[in-house]
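Below is one structure, written out as structure tokens; comments come after it.
For this depiction, one protein chain was excluded, whereas all remaining protein chains were kept in their positions.
What follows is chain A.
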Amino acid sequence: MNIVEVKNLRKIYRPRKNPVEALRGVSFNIAKGEIFGILGVNGAGKSTTLNILMGLLTATSGEVRFFGQDFFSNESAFKSRMNIATAYADLAGNITVYQNLKVFALMYGVANYRKKIEAMLDYFGIEHLRNERFDGLSAGQKTRVNLCKSLLNDPEILLLDEPTASLDPSIAARVRETLLVLRRDKKTTILMTSHNMNEVEQMCDRVALLHQGRIYRTDTPKNLQSFLRVPSMEEVFIKLARGEFEE
């Protein structure tokens, strides 16, 4: 069953003055429990897609369906079953890690939030930071707090924009392991972007290659490599970046 259905999604910034077409009819489906990756160079439209799917940006046209229902007609109801972690946004800087997580836990109506927050902090090895102000943390620590936030409500759909950016290899490995466990145990559906091709290869069931707002091909990492006759996802990415897919 497809949990996420995206049909002909288009986004034009500044439609009246100097229009920029960020998405030119993006379509894909994601099945329950699938880990789906979107690959593309900076500006390809990856974050724009994620932001529309998270209700942070209005699409110019197109359709997004979650659990078989239209997302745009009742965003709030779907957002309580989703979450996002991004390397490109912070939590409130002036307040502590625990206070931030408490606010978000209450926002999602998480029952027994204290226990949940403590378990998350402990799991990501940042229990000692609970009373630190968020703006005093390093980039890697902020990424881990963001990941804690994204898992507070046990999301059925999890969007991840560069989830392991700024993390040291051991923590990054732990994050990947967590995501795989989530998928195995809770059938969480994950949509992610990453510039780490090993991560993509290791985690994603299928990958969409996005270039200049269009998806050129969607397939498993292995099939994409054989289709392009390259030995690694690294090479797939390089071909994509050079536009060697363009028809």
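Here, contacts are C-beta pairs under 8 Å (C-beta built on N, C-alpha and C of every residue); 3 or more make two chains touch, one makes a residue touch a chain; residues count from 1.
Going forward, contacts and distances are computed from a predicted model.
One chain of the assembly is not displayed; among "Rod shape-determining protein MreD", "Transport permease protein", "NADH-quinone oxidoreductase subunit N" or "Ascorbate-specific PTS system EIIC component", its UniProt protein name is "Transport permease protein".
If you put the hidden chain back, the residue from A:57, A:165 or A:180 that touches it is A:57. Listed residues A:28, A:104 or A:124: the one in touch with the omitted chain is A:104. Which of A:19, A:93 or A:243 touches the hidden chain is settled by the complete complex: it is A:93. In the full complex, chain A makes contact with the omitted chain through residues 13-14, 47-48, 51, 54-58, 75-77, 79-80, 83-84, 86, 88-96, 99, 102-109, 133-135, 146, 149.
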